[in-house]
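Sharing a structure with you now.
Every protein chain except one is present and positioned as in the full complex.
Chain naming follows the written order as A, B and C, and within any one chain the residues start at number 1.
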Amino acid sequence: MWPIFHKFGSPPWLYAIAGAILRWLLPITLLALVTGMVWGLLFTPSENVQGNSYRIIYIHVPAAVVALAGYYVMALAGAVSLIWRMKMADVAMKAAAPVGAALTFVALFTGAIWGKPTWGTWWVWDARITSMLILLFLYLGVVALYEAFDNKEAAGKACAVLSLVGMVNIPIIYKSVDWWYSLHQGASIKFTGETSIHPSMLYPLLLMIAAFYALFTCALLLNMRAELLQREQRTQWVQKLLSKDVVN
Amino acid sequence: MYFDSLHAALDMGGHGFYVWTAYSVTIVMIALVVIAPVLRRRRFLRQLAGQLKRAQVATAENTRGER
Amino acid sequence: MTPPGAVQFCIRLLRRQLLLAVRRPLEIGNPLLFFAMVVALFPLGLGPTPETLAGFAPGVLWITALLSNLLTSDAVFRSDFEDGSLEQLLLAPQPLFMSVLAYIGAHWLTTGLLLAAVSPVFALMLNLPAQAIVALVASLLIGTALLSLIGGIGAALTVGLKRGGMLISLLILPLYMPVLIFGSAAVQAAVGGFPVGPYLAILGAMLCLAIALAPLAMAAGLRISIDA
Partner (left out) sequence: MPTRDSGVPVLAARSLCLERGGRELFRELSFTICAGQLWQIEGANGAGKTSLLRILCGLSRYGFTGQVERFAPLLYLGHQSALKALLTPRENLAFHVSGEGCYGDEQIESALARVGLYGYEDVASHTLSAGQHRRVNLARLLLSDATLWLLDEPFTAIDKAGVDELQALLASHVAGGGAVVMTSHQALDVSCDVRYLNLGTGLAA
């Protein structure tokens, strides 16, 4: 195997690298999130059709985009851990699942609450929202399967298989839900699609999408550090870490 | 600022409740996603440090016992 | 004596599974009874008026078929896991993903096929228009095979777990949803007099994808469950 792959695979190296990346990435992410929200909430003009309720787009769309991307990250980490038997990829997959589930919940909640002012009902079976709900079930399936196994090594492998099966099914689910929605509702406007969006509204959205991607990376790295400690608690480098009592 | 007063910003033409609830839930979830693993790591490090101390005390005891 | 070829071994496994199923004929009846009882629930819940029932009939029939398939898919590998035969299967020289197809084929023959054969009776009970019954049977034939294959993946992943029964529904129900969408759409199209061909074609395409990929996931799932 290529030496860098092996170096990447060693837990202490990954633990240190994750810590280093987080030290500068976490502040930038939080800063980007705050500016994006303030910009989207207070400084962009309100939309002529929906009034101010469209401002929810600045958290709904980024959360939805990153939640979907998160599932692919989890599935690919699972594939790497299955094919090349790399423990670190297994840790990455285990860390990605709860973060993805949380972001999917955010996308669902904001999508539902957005439906109330625009369509008058708390839950609308729009194509996007329904696919997002199914994605949440897929995430919860992976998390539940991981908890069901006692042998954590086998749990990682089983979740890798399940997330790969899920990855193959996601395009099918999205296409069939879109088609199902158009069959019953007629091709009404996709209220979450940002096709003709005014540039002044577009820039905060792009900033928020970037901020959510960075947030996903930070949460993933944080979870991996916690997971690494738990899995490697009997090794020397963890004991050494403790004796140095470096608790940053 | 698009809104001329704080009140207008809160009300947002009647949609304020939905927008602010959505943003507050998102902020809570973001905080959860970032802080939970840090707490978990800290708690685990403290727990492991405790084990280490107990182990050292145990070894110190039986070395004293053997002498 | 040379070990039998993959297909010959598959057929032998299929005969073994069918022989096991026939030894317990009442157990073959369970999914059908479940199907009958759940279909009987809907008029009690939705009211006996034929119009409302006819409106819901395609969805109700398909959802009930899906649930009864889910009910039985957990036991596909469990009995072999408990008495150690599954370990011997993993050590067989024949490719595992071919042998797994025999298990799923036997499961489909004993549940899906019978479900599709019996469904016209329940369609009449729910006042489904007569011209839609053929579409219902056709979509159920393809659909239950697809459901068995996807359910097999869940069964392979949870076979080693003591309390895997409830978990399997959480794992594979999201994967059942596209099948339900196109299955009930086919029946609804038949009710409305529209052509049923395209929906059955999509179901067939999904079936081909599942036949190609699902056994690989099942084989990997079984190896992981046995190793845990």
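In the analysis below, contacts are C-beta pairs under 8 Å (C-beta built on N, C-alpha and C of every residue); 3 or more make two chains touch, one makes a residue touch a chain.
Since we're looking at a predicted model, the values are computed, not measured.
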Just to confirm, in the complete assembly, which displayed chains does the hidden chain contact?
A, C
For the chain that's not shown, point to the residue among C:I28, C:A92, C:V137 or C:L161 touching it.
C:A92
Could you list which residues of subunit A touch the chain missing from the display?
85, 151, 153-154, 157, 234
Using the touch rule from the top, list residues of subunit C that touch the missing partner.
1-4, 9, 12-13, 15-16, 19-20, 23-24, 79-80, 83-94, 99, 223-224, 226-227
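The rule is simple: only the chains that are shown with their structure count from here on.
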Could you state the distance in Å from the CA-based centre of subunit A to that of subunit B?
18
Averaged-CA centre spacing for the pair subunit C and subunit A, given as whole angstrom
32
What part of subunit A is in contact with subunit C in the complex they form?
82, 134, 137-138, 140-141, 144-145, 148-151, 153-155, 157-158, 161-162, 164-166, 168-169, 172-173, 176-177, 179-180, 183
List the residues on subunit C that touch subunit A in their complex, please.
153, 157-158, 160-161, 163-164, 167, 170-171, 173-175, 177-178, 181-182, 185, 206, 209, 213, 217, 220-221, 224-225, 227-228
In the complex, subunit B touches subunit A at residues 1-3, 9, 12-16, 18-19, 21-23, 25-27, 29-30, 32-34, 37-38, 40-42, 44-45, 48-49, 52
